[in-house]
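Just one protein chain is left out here, and the rest sit where they should.
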Amino acid sequence: MADHSHDNSHGHPENPIKYYIGVFTLLLVMTGLTVFVAQYDLEKHWGPLNAIVALSIAVIKAMAVIMIFMHVRWSSRLTQLIVVSAAFWLLIMLSFTISDYFTRGGWPIGLGKY
Amino acid sequence: MASEGIIRSEGRKNYLNAATTVKSWLLTLDHKRIGLLYLFAISFFFALGGIYATLIRLELVTPEGDLLTPEMYNRVFTMHGVTMIFFFLIPSIPAVLGNFCLPLMLGAKDVAFPKLNLMSWYVFMIGGSMMLYTMLSGGIDTGWTFYPPYSSIYSNSQVTIAGVSIFITGFSSILTGLNFMVTIHTMRAPGLTWFRLPLFVWAHYATSLIMVLGTPVIAITVLALAFERTLQIGIFDPKLGGDPVLFQHMFWFYSHPAVYIMILPSMGVISELIATMTRKRIFGYNFVAFSSLAIAVFGFLVWGHHMFTTSQSMYTGMVFSLISYAVAIPSAIKTFNWTATIYKGSVSFDTPMIYALAFLGLFTIGGMTGLFLAALGLDVHLQDTYFVVAHFHYVMVGSAVIGFLGGLHYWWPKITGRMYSEALGRISAIIIFVGFNLTFFPQFVLGQLGMPRRYHAYVPEYQVLHVLSSAGASILAIGFILPVFYLAWSLMYGEKAGANPWMAAGLEWQTPSPPPTENFTYQPVVTHEPYEFEQVPEIKQAREAELLRA
Partner (left out) sequence: MAEHATHIEGLAHHFVSMEQQKEAGMIGMWLFLVTEVMFFGGLFLAYTIYRTIYPEGFLYGSHLLNVTLGGTNTVVLIVSSLTMAMGVYYSQKGEPKKVMGFLTLTLILGLVFLVIKYFEYASKIHDKLFPAMGWYNPETTGAHGVPLNLQQPVRVFLWIYFLMTGLHAVHMIVGAGILITLILMTRKGKFTKNYNSPVEISGLYWHFVDIVWIFLFPLLYLTGYHLSVGGH
């Protein structure tokens, strides 16, 4: 295979420890944030806001772990494509199935009786 | 350089005689041997599935349910489906022909993870043994689709064990797919770029995508069902707040792409057969390659078309229906390209070509009848009738199995170093074609007339069609049994095959038949496009010889 030592796609950065500490701090802060925000019922303001905020924070944390701890930031295009595909396929499964439950009672949003 | 390796295989060391102990087979890391181990295993399950099919067709000769009790019939058709789908069709081409040919086609010494490859066979055998135990202790009667709440609450059969068996067998599939993907990405010979790959490899890459992305979902589904049945958790039980349709969503999310696992490798085989047997480059190579990927991706977006007649939202149904029509397009593209390849090609009607031609016709019918079912309105009439049964047998047997048999004959000389009897091969192929159509075409009519599937008794008006179908099944059975005999016979008495008996392009033909354990005695380097028959050494030699004579 071609020599890749000149680019950073052989999977790991030269001096990662500062990145690791940074991500570690970010993860702790985000965890604290999500617990803090969860005290408040945001759904009083708008329907799915609780879930949206919680999931957004979780996605940020996950991306930090993926990019830095799992070295995807420095990985080959193929690895990055694999990561994106996994998320994409999960979203396919979730979104199409949710669309079924959300439209059983009508279009565009009708939950039906439960 | 290539011709050094091509010597007649008199007593030469190859992967078959490299070691002859049982241990050397059961602990082999050689992908070729693992392919053969799989061949024995799936042939066994094919025979079992065939016995179940025989019972079904015998029962259906008469309108009354006189051969089997209703409960017994339920078990028979369920086990027929489970055995054929999970233990024959899904592994068949990838685990046998894929395992054998992929590293050879890539110019590699083995797959990326040989130990995982062996493990996948053992996982398959463990799952298969569990299913065998299920069969011997009465089987299951839920239909191969395992729908709750019948399967989770009311069925008195071995659902839990069957579910665990499928869970385990799924890992065999995952490991194979993973292995293939990594092998294709990282172990191609120098010069073998993606667009120089044989279309068989593209097809297997697409299949592996599906195996990796889809199989885990059936795993969790079946696991959830097992928990539901043993612990009464309430996942799919309406009395406890669950939704049975959720099971169907999860089940079909895998099981629809699964049908593409069954057909894509067969399409890959057909590409190889048609190219070699017409001595022509596949027309529209890029289109065929990309259509494999398109089928793999789009195949994940259509699963709801199995659920049109459930409480699934009508609007979601419309989306699934539309995309189901779209997914037919790549398949059609392939069919047109294969046909265009044959046009003005130099066609030789050897056994593999007969299978390929059969595939073209039968797949067209099977694919098109799928479109009937993809229309929401029509599906209301046709769902759960014999129309569906006929449709999927046309694509599963008429296309996937025919592709498997064609590929088995085509690579038989490479695998065994022997040629089979061409006369018997052609006769069997034709018997299979005739028997198959006689069995399953009447079933389209039956379904349209309203005969429900999974019924052991029916109104007398349907009997003529059922008798035709059963008669066809007996012919089909003969067609399937014949190859067992003449292929086995060829192992001992067949004409010894050279490295490239078909004058085919492709790296697997540039090594002796049977290949040495390490596949190549030289490092293959690829310098030309795929299916460039003018570059095949045997063809070049033949041409030179002709010129000398002239």
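Of note:
First chain written, first letter: the chains are A and B, and each begins at residue 1.
Here is the rule we use: a contact is a pair of C-beta atoms (placed from the backbone, for glycine too) under 8 Å apart; a residue touches a chain by one contact, two chains touch by 3 or more.
As the structure is a prediction and not an experimental result, all values here were calculated from the model.
Of the listed positions B:Leu27, B:Ile220, B:Val525 or B:Ala542, the one in contact with the omitted chain in the full complex is B:Ile220. When the missing chain is restored to the complex, the residue among B:Val76, B:Ile90, B:Ala108 or B:Ala504 that touches it is B:Ala108. Not every partner is drawn; the one left out touches chain B at residues 108-114, 174, 178-179, 181-183, 185-187, 212-217, 219-221, 224, 227, 231-235, 240-243, 246, 249-250, 518, 520-523.
Residues of chain A in contact with the chain left out of this view: 1, 4, 11-12, 16-17, 20-21, 23-24, 27-28, 31, 34-35, 38-41, 50-51, 54-55, 57-58, 61-62, 65-66, 68-71, 75, 78-79, 82-83, 85-87, 89-90, 93-94, 97-98, 101-102, 111, 114.
As a working rule, only the chains that are shown with their structure count from here on.
Rounded to whole angstrom units, the spacing between the C-alpha centres of chain A and chain B is 36. Touching chain B in their complex are the following residues of chain A: 1, 78, 85, 89, 92-93, 96-97, 99-104, 107. Residues 185-186, 213, 217, 245-246, 249, 253, 300-301, 303-304, 311-316, 319-320 of chain B touch chain A in their complex.
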